[in-house]
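Presented below is the structure to which this report refers.
This view holds just a subset of the chains, kept in their places.
Chain naming follows the written order as A, B and C, and within any one chain the residues start at number 1.
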């Protein structure tokens, strides 16, 4: 691992600190160890022993933060079988691809808790390089990858004990059985789970993959208990895929700290949107570019898959309504790394060339631009707002004195075009300059396939 | 149709009026037209022109009332195909088999609304003989027979337009789409449905057949709206298959008029049971005999079908707890008539010889005896309590002056043994003596199969 | 039933006798009872007591003969359930639709033997009107409708005993079990079957519906035994769906009397075609019109269903090769009557409006014209050649003295355009003038659907 390089001064660049104010031309950022020591215009005093990182004509922004990734996507049986026992390494590989592409922090919203903890600790304790990881582990109330919630049809292809073993790795005693339990039993299981060194708590509001209907998993009072137990353990809480306004209201009433807005079946009412804005509930949005929305409209036959099609468009309408109302939105991309073989299958149900993990945060920023979001707001949605939603803004999300030195230096101005986020000149994480060419250091899933 | 036979006096029998008091030995019941004119001991004045129905040594009880039947069970594709266009006739056939076996009134809790209305009106307006029918039509929130709620696997065997046509006949615009709607849209659809001459409103609390989990279909406030609209139309409301204590509490909070207790996943808490008893919520129970419970325990492999097995036993524990707490329980059997071929298939998942519609109310009374219910309470559970739960006790449920003359004359004392309910000597409905030998007058499903 | 109308003389029409010679202008056909008494030009002597049927300007041809129909198509579960016990009536209905549209004789190549016998006898003995029926019953070696050969996926929707009962009705002890039997056991079963008053014997050469591969069902010597037993009982024998040249050669070597050419996987070699022609083996062809071939090419995605697509085109190439080589071809349409609901489903895999049983022989003649078959040859393919293939040409297939008086009078010349076969002015069968407006007399499947 690289060590922090004493005292460093980034000079000459336009500094966009992520707080929304006017960028500083010819700015100076002083970094000592992992943190920012000072930040200002060209008049800022630079100690003589500071190493200088000359960046004239370039643009410095906070490291990007992805509010929803699945470093180990459990939906693919081949991943589960091939990397059985190596899920921590898969997670690290994904975190390295993220970092290489300017994402210095990721929030993993669904995955195998223990391997993710292993990967997180390896990275966060500096033993391995990669994007900083925060994790939820299981979505409380969901069964594992081979359960009815995900891919029961894959069960036929694997030994029963393997399916059970993998399901347990994901479920960690907070799987679908909770739906059968009494309030107090749920409380006990969630309490135990919340204390297992996870970073935030994610629970199922509506059912997933079970049918085409948006069933509610937990009664309102059980939802409240789940959120209570998260807060008791000092964790932010969030619900998964509300699907309908009714479910969204249940989630809000349960006291979640922010919303992760996903598949929607109906337009949210103006009243609900106003309430979200007024209560300042951060909203994680999965934005689609214009090209993607068009692709979905053409591809999926309306007759056969009516709800799917409409849910994309309804979701987009809801996203726009929130953007227009001034809600505190932030970036969620909800995906991970896939083998080339897996991606080649996805071409039937996902837009072409749009699934690469390395690319999806750039596409999110492109989508924000498509929807006429102000450039500065889009930048904050991919940095400061994520940190605030997850309550880690003391250390992350903006370029400010005392915060961790996670930053990108770009060749071109990201406020001029979303495309410019791709012009990465340098990635710094906790004061370290990342050797991007070396990432990922281990190639498992991202290795080319056998032929 | 038989006409009411002027003035009739039943004499000499022991009269058990269904109110729980001491039976009247050598009682007299005077019937004029459809109703009971007087009832008393042997001193009761009998007008000389009254026809006498001498019943010395016999026992008179109110006509039995079955609180849950499916006169047209939509779960069998062969029924749906074979009797397409004749569902009203199927319903009448079932109502005739019920009447022949002493059940003078049935509450149909799930079926095709319009054919059931046609059957109900034909019987209740005296054009056809049969057990009196009250009906709910669709369970609000459920899809039809070929939907994911019931038997999607049967869809492959029928033309698409047929499946759609049948599903619509069941759904009547209050199918599964409601789950996607806003509160106000649900209200409008349910309001329309509640005014469609149904007799009570049945709605889905938890999902059915979709997965092994007890998902909640509607948010609490939507449930409340559904019940409100039932009450607004003057109908009692009840929920279907709560499954868990959480769901049961949601249903109670929604304001249902009684409970239909079905598959349970966990023991109800003492607190909940106490609350049911204290609030005097009638509870419709599906009781299993000792033999049946044993059969299920031996038959279903615990490893493969754990929840099913346990749900039977847990349900039985909950039923007993309610019985022991003095809850106002009543009889539900939840089944209809099936062809011999269909029954021959059922032998793999139902106890032998226990599926005949003609028999299941007798078995319920047997089960009540197995569970040590007091004979008089069992009798009231199959008569007065049903009428009260459904709020039709002004006319039905007991032998009282002014009520409809629905009664059975038994050869043997039903308070001595549940078996004695089978010793039917005479069935009277609305003052008419039923020609039991002639029932059913039309044999569709109950005809012997082709060979 | 109409009785034969004594002595009748059809006069004035152009007579095309089906033997391929020059049509007789202003011809005379004398009919006495069921048979043709004389046929000639206008000089033909007409007894004075003969009733005259003046047909100047019209065209008389032999009654059409369809070499392959399924009067009761067992592939649709709704048909099997709905008309359980009425299959003979369904067969009669189909035979009436055929007759109404000019087909005076049909050869039923697959169906439930006993109901078909019942229908055949009712028609052929003059108790019911309809197209004359010859039948094979089961295709020897095939399981019934719910077996793996046909629609095992429909089994889930019906009671097991129903599926078994229906399968047995089709199988008649010559089902798929034969594949497991020794040569001598097969001989005994087929011998018994051949003596069961069937009219010809049909056996499985290659497997059906089981997989995408053209498996061979019986070893060559077993095939020979099957054909031997047919001949021993005086029946013509034919094999089903050879699929590959290898299978076709096996069938030919087994000694079949004609070929029913169906789905082909590869072009037949010139050598094989030459051998068929030289040995004068009649070939039943299922011809597709140009429109239909185009429809299939556009509809079925080549990538997903490669073999299907190609099999249509290969089949067409083989059909053309046989036509061009002068093989003795004849008409097979391989279908029956379907409800409107069933047809509405077929639109996904069959060309639009092309499935009506009433229409398919006209389309065959259209297809023959599309393939540049000589009009006179096409006419013989739909009349004389069928009779010869099935060895019933002593009585049927041409207009000749002594043959049965099965004939059509058309308004327009069928040798000018295939379309003109539709211009039916009169249908005569065995000397009876058919009241076409009254057909079908019973409407089961062809009745409009419930709504």
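Annotations for the structure displayed:
The rule is simple: a residue touches a chain if its C-beta (ideal position, glycine included) is under 8 Å from a C-beta of that chain, and two chains touch if they have at least 3 such contacts.
What you see is a predicted model, and the numbers here were worked out from it, not measured in a lab.
Here 3 copies sit in place, and the number of copies making up the whole complex of this structure is 4.
In this section, only the chains that are shown with their structure count from here on.
Chain centroids computed from C-alpha atoms place B closest to the centre of all protein C-alpha atoms shown. Centroid distances from subunit C, each centroid being the mean of CA atoms, peak for A.
As for how the two copies subunit B and subunit C face one another, over half of their interface residue numbers coincide.
Subunit B and subunit C have Cα centroids separated by 54 Å. Rounded to a whole number, the gap between the C-alpha centres of subunit A and subunit C is 65 angstrom.
For subunit C, the set of residues that touch two or more other chains is empty. Within the complex formed with subunit B, the subunit A residues making contact are 148, 176, 179-183, 207, 210-222, 244-247, 249-250, 265-266, 269, 307. Listed in rising order, the residues of subunit C touching subunit B in the complex are 77-78, 81-82, 84-85, 151, 153-154, 156-162, 165, 339, 341-342, 344-345, 449-451.
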